[in-house]
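Can you keep this structure in mind? I'll have questions shortly.
Excluded from the complex is one protein chain; the other protein chains are retained at their positions.
In this document, chain identifiers A, B and C correspond to the written order of the chains, with residue numbering beginning at 1 in each.
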Amino acid sequence: MNKLCSMKEAIAASVKNGSSLVIDGFTHLICFAAGHEIIRQGIRDLTAIRLTPDLVYDQLIEAGAVRKLVFSWAGNPGVGSLHALRRRSEASSPERLELEEYSHFGLLSRLLAGSAGLPFWPLRNYQGGDIAGVNPSIKTVRCPYTGQELATVPALHPDVAIIHCQRADVEGNAQVWGLLGSQKEVAFAARKVIVVAEQLVPTEVIRKDPNRTLVPGIIVSHVVHEPWGCHPSFVQGFHDRDNDFYVKWEDISRQPETYRAWLEEFVYGVKDRQGYLARLETGLLDTLRAKARVCEGVDYGY
Amino acid sequence: MNKLCSMKEAIAASVKNGSSLVIDGFTHLICFAAGHEIIRQGIRDLTAIRLTPDLVYDQLIEAGAVRKLVFSWAGNPGVGSLHALRRRSEASSPERLELEEYSHFGLLSRLLAGSAGLPFWPLRNYQGGDIAGVNPSIKTVRCPYTGQELATVPALHPDVAIIHCQRADVEGNAQVWGLLGSQKEVAFAARKVIVVAEQLVPTEVIRKDPNRTLVPGIIVSHVVHEPWGCHPSFVQGFHDRDNDFYVKWEDISRQPETYRAWLEEFVYGVKDRQGYLARLETGLLDTLRAKARVCEGVDYGY
Amino acid sequence: MATENASASERMAWRAAQELRDGDVVFVGIGLPNLACNLARATHAPGLFMIYESGAVGAIPERLPVSIGDPSLVTDSLAVVGQADIFQCMLQRGLIEVGFLGGAQVDRWGNINTTVIGDYANPKVRLPGSGGACEIAVHARRLLIVMRMGKRTFVEKCDFITSPGHRMHGKTRAELGMPGGGPTRIITDLGVLDFDATGEAVLSELYPGVTVDQVRAACGWPLRVAESVRAVGEPDGAVLQLLREKLDPKRLYL
Partner (left out) sequence: MATENASASERMAWRAAQELRDGDVVFVGIGLPNLACNLARATHAPGLFMIYESGAVGAIPERLPVSIGDPSLVTDSLAVVGQADIFQCMLQRGLIEVGFLGGAQVDRWGNINTTVIGDYANPKVRLPGSGGACEIAVHARRLLIVMRMGKRTFVEKCDFITSPGHRMHGKTRAELGMPGGGPTRIITDLGVLDFDATGEAVLSELYPGVTVDQVRAACGWPLRVAESVRAVGEPDGAVLQLLREKLDPKRLYL
C-alpha cells in the first residue's frame, strides 16, 4: 500500500491535541521537520516523550505545544541548557511544565516493554539514588529465582512515533545505519508510526539488503519524503551535524524575545521544510554534505 | 589481540567434561565442525543447549558426549526425527538422556536474560498448556502495574558458546547477515565465546560496515577460521543447505549400526574439517556453492 | 483436470488458503501451511505478508522452502531480524493475525500435542516438542489447525497439551488471560471443523463424497455436527496445476 504523503498530511492525520508523541533519534536522525510542522499546526497539550529532548523538543515547549515532558536527559548536548524547558521548570518560573523523569536505561526500558508487548520491564537500577523516589512509575519486582529485588518500569505505548531514516519505500519499510538509538523500540511500542525518509527508494532496494530494515512497513501508517528534514541534527552518509547552529542556539534561546523571533522566522514564517531550508545561510548545506565513505555490499546469494 | 587458533585448540581450551555448551545458529550457520571436534576429543557429560538440536546435536548424543539436553524443538527439520535422541528418550530406551524442555520463546528468553545481565526474563506464555507443569524452571511473576501473572524463565549462562559467522577478524569481531537466530543473545549470555569464521578478514573490513557486527571481539576468547564448517547447514552468501544430506540422514541415523559407521567414517576417521570435506562426494561442494546476490553498500560518511 | 483428482493434501492446502485474506500477517510454518500461504499469494491474496520464526519478514521465496530457515526466505525478504524480535516485537506484541499449527494429537477444544505420546516422563513416542507452536497458539489472533483425521490423532484428551486451544484443564482462555483468539478452524482431509461459543469443535463442512458418519468414525470424541453442514469448495484445475507444477513440483508436501 502506498502510504506516501506530505509532512503536513502525516501530522494532521496522526497528531492530535493531547496526543503522546515520540520524535526519536539519538543525536542522529532527529526529525526537526516534524516538530516544526506540529508547531505550525498549533497542536497543544502533547505528552512529549524522548530520552534526550533536543532543541526540537525545546522549540515545541516554547511554542506551547507540550503539556508534559517524559525524558531522561534534557540539555543542548555539548553546549548548554534547554532554555524554554528551564524557564518552565524552576522555582522562579511563572508557568510550569509537568515532568516525568527517568535515566536513559529506565526510559528505554519503558519502550522495550512497549515494543515487546509486555506490561513492564525489569532492570537492575535505581538502588540508593533518588530517581525512583520522585517517580512513582518506577516500582520493584522480586526475582522468582534469586529473590533479589529489581527495579521495574511500565510499558509505554506512545500514540505516535516519528522515525527518520536514511531510506524507505512507499510502504514504510525503513532502513537505518549508523546510530540506531531506540528507533526500533519506539516504532514497535507506538500505536501509530510515521516514517520520514531522507531518500525514497523502490521496494527492490529494501529487499536487496533485508538485514538493514529497522522498521517493517506493516507497522507504519504514513511515509513522508523529507530530505534535510533533520537539520541541524545529522544523517550518517548524507550530512553532518550543524554544530555551529547548536552553539549559536545557546544565545538565540536564552531570551524569550530572540527565541520567539527565531520561531517566527524559521517555523511560523515558512510553509514547509523547503521554506525553512531556503532561509538557511547560502552554501550552508553544501558545507554539511557528507564526504562519501561507502562500504562494500554483502552477498545474500544461496 | 590475535585470538586465531585451530578448532582443535579452541575446543581443547574451552570445552571440558561437564561443560554447558551452545553451538548456535537457527538452521543457518550451524557449526558442525565444532561438534565433530568435540566428539573426536572424547568430551563427556555435556549440557547441550540449543533451541533446535539439529543433526549435529544428535551426533553428539550418539557419540556419548551429552548428559543433558536443553531444547525447544528436536527434529530433522522438514524430514523426520532425531534418532539418537529418540533412542534415549522413550519408555523403551535402555539408557535415558536428561531433558529440559521449553518452547522456542521460552528458551530464547533464558538467553535474553543471560545476555542482558538479568536474573530472569518475563514472557506472556505457558498459560493453560502442560510445558510449565513438567519444567520447574518456568515460574511466574506478577506485574507490578497490571497485576497480571506472567511466565518467567531464569537466566542461562552457558560455559561456552560457539558462533559461526560469515566473516570475522582475528580479534573475534564477527559479522553476520541473513538469519541471525539467537547468536547475539547466546554470545552475550555465555561465559566464553568461540567465533568460527567462514572468512577471515582484516579489521578494516569490519570497521567499514560497523552495523553488521553481531558479536564484538571483547567478549570472544578464540577465533577459528573454518570454511565449510557448517555443512550440511548453510551460510548465506557462501553455500546452500545440503538438503539431500538431511533427507539421507533419516536412513543413516535410524539404525545404530549405520549411524556408528557414519561417525566412524566422517568424524572419528578424519583428523579435522579438511579431512571431512575430502571424504564428501566429489563435486558436491560446487553444487552447493552460492550464486552471487551482492547488495549495494551504504554510505557511512559525514 | 477434474476435482476428484485432488489429493487429500491438495484439498487441505487449498481449503486452508481460503482462510487467508489479502494483507493478513501470517506466521508461516513449514509443510502444508507454507503451501497454503503460497497458494493464497498466487491467487486471491497477493498481499499476504509472511513471517517466519527464523527471522524472515515479508519473504517472497523463489523456491518452495524445505525448512522455515531456508536461505530462499532471506534473499529478497523485506526484513530479516533476530528471533528475539520475531517472538517479542511481532508475536507477543500482537502483530500476527494468523498462525498455523498441526500436531500428533488434537482434542475437541483445539488443544494440540506435539510433545509426547504416552506419559511425559516415560513416553511411548518422543515427538519434537513445541518449537514456536505454544506461543503461536497463545498469541495469534486467529489460529488454523491443519491435520488429517483419525481416532489416534483426534483424541478425547491429549496426552500432553503443547499448544493451548480454547479450554485447558477446564479453564478458558479468558480465565487464563490469554491474548490471542485461539483456534478458529480445523482443516482436515475429510472436512472442516469450526468452534462454537463454548470453544468446542463442530463439524461444519464436508468434502464431496464424505459422510458425517465417516467423519464421526475418524474422531476420538463424540463429534458435534452443525445444524447445516456445508460442502467444502473444490480446487479447480487451474489451482491444482499451480500446486503441482509451480508451488510444489518436487512433491515435497503434496
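What we mean here is this: a contact is a pair of C-beta atoms (placed from the backbone, for glycine too) under 8 Å apart; a residue touches a chain by one contact, two chains touch by 3 or more.
No experiment lies behind these values; they were computed from the predicted model shown.
> Using the whole complex, pick out the displayed chains that touch the missing one.
Within the full complex, the chain not displayed touches A, B.
> Please pick, from A:N243, A:T258, A:Q274 or A:T287, the residue that touches the omitted chain in the full complex.
Touches the omitted chain: A:N243.
> Touching the left-out chain: which of A:S137, A:S182 or A:S253?
A:S182
> Tell me which stretches of chain A touch the chain missing from the display.
These residues of chain A touch the chain that is not shown: 26-28, 51-52, 71-75, 77-78, 81, 85-86, 89-91, 101-106, 108, 112, 123-131, 134, 148-149, 177-185, 234, 236, 240-241, 243, 246, 290, 293.
> Which residue numbers on chain B touch the omitted chain?
Against the left-out chain, chain B lists 1, 115-118, 173, 184, 188, 203, 206-208, 210-211, 213, 216-219, 300-302.
FYI, only the chains that are shown with their structure count from here on.
> Quick check: how many Å separate the C-alpha centres of chain A and chain C?
Measuring from centre to centre gives 41 Å for this pair.
> Please tell me the distance, in whole Å, between the geometric centres of chain A and chain B computed from their C-alpha atoms.
The computed centroid separation for chain A versus chain B comes out at 38 Å.
> Nearest whole angstrom, what separates the Cα centre of chain B from the Cα centre of chain C?
Going by mean C-alpha positions, chain B sits 28 Å from chain C.
> Mark out which residues of chain C touch at least two other chains, giving numbers and ranges.
Expected reply: 56, 71, 74-75, 80-81, 91-92, 179.
> Could you list the positions in chain B whose residues touch two or more of the other chains?
Only 123-124, 148, 177-178, 180, 234, 236, 240, 293 qualify.
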